[in-house]
Structure formats: C-alpha cells, structure tokens
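Removed from the display is one protein chain of the complex; every other protein chain stays in position.
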Amino acid sequence: MKFTASQIAEVLNGTIEGNENVEVHNVSRIEGGEPGTISFLANPKYTPFIYTTNASIVIVNEDFEATEPIQSTLIRVKNAENAFAQLLEMYNQIKLAKSGIAEQSFIAKSASVGENVYVGEYAVIADNAKIGNNVKIYPQVYVGENVTIGDNTVLFAGVKIYSDCVLGKDCIIHSGTVLGSDGFRFALHDGGKKIPQIGNVVLGDNVEIGSNCSIDRATLGSTILGDGVKLDNLVHIAHNVEIQEKSYLAAHNVVAGSTVIGKNCMFSGQVGVIDHLKIADNTILAAQSGVSKSIRKPGTVHMGSPAMDASKYRKSFVHFRNLDSLVDRVNQLEKMLAELKSQ
Amino acid sequence: MKFTASQIAEVLNGTIEGNENVEVHNVSRIEGGEPGTISFLANPKYTPFIYTTNASIVIVNEDFEATEPIQSTLIRVKNAENAFAQLLEMYNQIKLAKSGIAEQSFIAKSASVGENVYVGEYAVIADNAKIGNNVKIYPQVYVGENVTIGDNTVLFAGVKIYSDCVLGKDCIIHSGTVLGSDGFRFALHDGGKKIPQIGNVVLGDNVEIGSNCSIDRATLGSTILGDGVKLDNLVHIAHNVEIQEKSYLAAHNVVAGSTVIGKNCMFSGQVGVIDHLKIADNTILAAQSGVSKSIRKPGTVHMGSPAMDASKYRKSFVHFRNLDSLVDRVNQLEKMLAELKSQ
Partner (left out) sequence: MKFTASQIAEVLNGTIEGNENVEVHNVSRIEGGEPGTISFLANPKYTPFIYTTNASIVIVNEDFEATEPIQSTLIRVKNAENAFAQLLEMYNQIKLAKSGIAEQSFIAKSASVGENVYVGEYAVIADNAKIGNNVKIYPQVYVGENVTIGDNTVLFAGVKIYSDCVLGKDCIIHSGTVLGSDGFRFALHDGGKKIPQIGNVVLGDNVEIGSNCSIDRATLGSTILGDGVKLDNLVHIAHNVEIQEKSYLAAHNVVAGSTVIGKNCMFSGQVGVIDHLKIADNTILAAQSGVSKSIRKPGTVHMGSPAMDASKYRKSFVHFRNLDSLVDRVNQLEKMLAELKSQ
C-alpha cells in the first residue's frame, strides 16, 4: 500500500510543505526514518532528528518552526502525535481489511455466518456455530460446535475454540490461543478418574487475548472474561475463573480454578494466583508475585511469593540482601555480651 | 441434544415427581439454574435453593423431604451426587462422540488407521503412522511419520506430533500441544552447533495433557510420561525427562533435561525443576517452587526458590516479613550494649 503526501494531508486535514506527490509505504521513528516512510515530530527532544531524518514525510505541529533546512516533506496539523496515531489506526484497518470465504475452508451446513465475514484457508466452522457480522476468521482457525462469535471479532491464524464457547463483539484473539480446553480436574480418591468438564468459556465485548494462551472451560457454568479484559501472551486461566471488566494480565500469568479477579486490576508478568480466591478491584501485582490468600481491600499493591504488601516486601528484601551483615552483627553482640558477662 | 425427564429417570433408575415430559438441554448449578437445565441437590447446605431454582429438573436423594413447594420436576435416586456425575459423563460421551474420516483430510497411503476412527478436516497423518481403534483426531492435527497412537486416544484440534512418537491407549491431548519438538541442546564449545535430537516421546496409557504444552523428544532414547500422568496447560517437559505413573503437574511447570520424577507426585503451578535431578515418589511442591537439588525421601513437601522443606520455608518467610522489626531489635541491642559498656 502506498499513499501520497496529498492523500495523507487530506485525511489528516493538514497542509503540505514540500513535494505533495512523494509516496510512502510504511511508518518509521524520526530518529531512524528511511525513504518511503512517514514519521512525526511532537516531543521537542526529538527536534534535532527532523534535520537528519530520511523519512519522506514528517507530520509536525502547525506551530513548528524550522531553524535549518529539512529534506522531508512536512504535513502540518493541529496535534502531530494524535494525527500520527490516527494514521496508524487507519493504516492497520486497511492492512487488516479482509473479507470473503476461502474456497479451501470448511463451514458446516448447520452453521450460520453473518455479513461481510472473512474465513481463511483451512479454517473449520463446526455444526451450529453462529458467526456475527464483519467477523474475521484467519486460516487454520477451528470454531467448535455451537460456538457463538459476536460482530467484528477477529480470530488470527490457528486459534482453536472448543464447543459451546461464547465470544462477545469487537474481540481480538491471537494465534495459537485455545479457548475451552478441559479444566485440570481429576477424582484423586477414585484413581485419578477424569471429572467431566461440561461448562464453557464466555468472553465479554472488547476482550483481547494474546498468542498461545489457554483458557479452560468451566466444570459447570462458565469461565468468564468480562468486557475490556486484556490478556498478554502465554496466559493460563483455569476452569470457572472470573475476571471482571477491564483487568489486564501480562505474559505468563497463571490463575487457578474458581478464583474471581475484580475490575481494573493490573498484574505484571509471571504472576500466579491460587484457586478459589477473591482479588479486589484495582489490585496491582508486581512481576512474579504468588498470591495465596484473597485480597479484600481494593487498590492495594502486592509483591513476593507468597505475596504481601509491596512496600513491606521491598523493605524486607533490602534486609534480605544484607542478612550477611545482620548475622555478623548478632555474632558480634553475642561475643560482646559473653565478654561482659565474664567480666 | 435434548432429553426428557422420563429418559433421564430411566437411565438413572430414578422416580419422577412432576412433569415427565419436561425437556433439558444443559446442566446447571442449583443456585443459578435456568429453564431447560438439570441440576442436583446433595449437600443440605444448598437445600434452600431447591425452592427458588429455575432448573427444569433437579436430581435429589430418595429420602429428600420438601418443606415448601418446588417448581422443578424432581428425579429421586439413591445417591444424587453420583447420579449427576454419571449423567455428566454420559452427556460428555454423547457430545464428544465422533467418527468418520473427513474428505478434507490427508492420510498417507503408508499409514494404517484402525476401526471407528474420527479424522477431522485438514488433519494430516503422515507416512507409516499407526492409528489404533476408536481414536479421535480433530481438525488440523498433525501426526508425523512413524507415530503410533493407541486405542481410544483423543487428539483435540491443532495438536502437533513430530515423527516417531508413541502414544498409549486412552490418552487425551488438548489443542495446541506439541509432542516431539527438539530438545534445547547446542554444542557451546563448537559455536552453538545444534546437537541432533534423534529420540522420541513415549506416553503410557491414560495420560492427559492440557493445551499448549511442549514435550521435547529425547536426544537419544525417549522422553517418557508414565501411565496416568496428568499435565495441566502450558507445561514444558524437556528432552529425556521421565515422569513416572500418576504424577500430576499443574499449569506452567518446567522440567529441565534428563530429570526423573517419581510416582504420585503433585506439583502446583509455575514450579521449575532443573536438569538431571531425581525427585522421589509422592513429592509435593508448592506453587512457584524452584527445585535445584534431587529430593531423595519420598512423600515430602517443598516450597521456595531454591526449594526447601515447606514448613521450614513458611517459618523463615514469617521472619522475612518481619525483618524490619528484627533489624530494629538488633539496632536497639547494639545501642543498649554500647550504653552498658560505657557505664
């Protein structure tokens, strides 16, 4: 895809300084721009780069004043940062625009497919699945029996969705992610006999899940990710977990069975939360925290394994680093005290 | 799938109270039942819900005595909990019943396929693979050259099995899991040259592996998961590891090369075990443990990183939480002692 400066200026409602016919096919950072790319200047810290960049077009604020000659074509707009973000979004939308049903895909006769849907090569849509409008199903995706997918949702290549799961509108699921695999439940008193996993996974609207995540179906009922929940890559969500609206879990999080995580939580990478806990709204967990007790008070910050108040953890950890000298001091005290007593 | 109360009562050998023609298509918890679902009441704690539930059918113990009117149709059985479990299992068996070879699948001519096998769309069965009876191979699965799969084993959508691996009977492998990828071995003294990984992965009978796991092939010989081993999601098992019968590893476990894990072990989530260790039978590891030494004594419990005796770890961790006050006390002791000495 190529765009001319005049096409871009029109979209951004900007004015051109330089060659209005110059073409760009990609975006770049101003400090590393190459010919054929478009960049932007908003932060004054980066101003020196505008005189050296090879980017063909640079978006600048309308009040930008050059103090040296500039090679690039400029597009002046009200707010260069916002304009660039707008451009990126449009670029992505154009790039990811896809529709049509590939001949080499399999859609069961009993499935229903909405309008303007993309189904890529070797994708499978099983019996009674219901696909909304404008949904994009990339190649090699598997949509199991009775699955429901809301409008505008995107499943990237190779996503696997087991039967009966329900996805809301405007969701994005990245490659390799599995929704609805069985919960890890076995009757230990009965020789490890498998406990049937009859439930499903339900995603709200505007949920994004990174690549290679595993979200298990509920034993009974639903494993639930609320509206606006975002998961990074390689996250494990066990059976019957509920994550409420707009909580963010970073890469390699592990949430064990039946735990309920409140709204607007932020968990850093490699966090683990054991089963059957309740985590209050707005909880923040530092990387590698291991939560073993419910967190009842909203808005607190935790760290460590087992996790505790983060500032207390940091204090204790400073002492941990210096334990050697603390032990020396206790040795010294014992020696001194022994001397005192023997006097 | 829909079933009437009379169909279910017949299967469970129970007696009906209410509408024998009412139909259900799903199961529910009694506290949240909806019309069209069947639930059960066993624990007296939940008795109040039987008067408010909207479940169309509730299975109850034969000696249950109602104290208020009940909307739902009741099915009385000897043991309501067992009957419900039996029902779930039957439901799952019916739901997961599949057979037939999809036209849009690829089976090499040299492969052999048993009776009553299911092969889904876009699955690949490569040269000389041997598939037992009643095996279910979901869509987009890859079965490499010379792979052997025992009777009744299920491979869910997108499982990938490299050449030469051997799977026992009655195994279940969930979506995204990879068996037989190369072990992580490079000749560091030789510029990082790859060491060929010639071995395979061997699973016993009745092994279940969750979604998105990675089980590496052995360098020589076999990486082995014994009968009845169960892995949760996103577990990494390195080359030449052996996990013996009926051990359970929860999500995000990492077992490094050539380590041998005994029977009936239970590892919580995010546990790591380094290479070339031996872990005794019945070992229990707390979440996020990092095991750096062999565990020789069977039946012990470990925690921490590096892992140590769990009760000792918990004691030390209590002191860690209070290190700030311990340091204060040592400060105070030094001050007091200095005063004493200066007297």
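Chains: A and B, in written order; residue numbering restarts at 1 for each.
We adopt the following convention: contacts are C-beta pairs under 8 Å (C-beta built on N, C-alpha and C of every residue); 3 or more make two chains touch, one makes a residue touch a chain.
What you see is a predicted model, and the numbers here were worked out from it, not measured in a lab.
J.: Would you indicate which residue among B:29, B:76, B:136 or B:236 is in contact with the undisplayed chain?
T.: Residue touching the absent chain, from the options given: B:236.
J.: Among the options B:47, B:61, B:92 or B:163, which residue touches the chain absent from this view?
T.: B:163
J.: For review purposes, identify every residue of subunit B that touches the missing chain, sorted by number.
T.: Subunit B touches the missing chain through residues 106, 122, 124, 140, 142, 144, 158, 160, 162-163, 176-178, 181-182, 184, 186, 191-192, 194-198, 212-214, 216, 220-221, 234, 236, 238, 252, 254, 256, 270, 272, 274, 288, 290, 292, 305-306, 308, 312, 315-316, 319-320, 326, 329-330, 333, 336-337, 340.
J.: Spell out the interface residues on subunit A facing the chain that's missing from view.
T.: 27-29, 32, 85, 88-89, 91-92, 95, 102, 104, 120-122, 138-140, 156-158, 172, 174-176, 206, 208, 210-212, 228, 230, 232-234, 246, 248, 250-252, 268-270, 287-288, 305, 317, 320-324, 326-327, 330, 333-334, 337, 340-341
Following the convention adopted for this analysis, only the chains that are shown with their structure count from here on.
J.: From the mean C-alpha coordinate of subunit A to that of subunit B, what's the distance rounded to whole Å?
T.: Chain centroid spacing, subunit A to subunit B, equals 25 Å.
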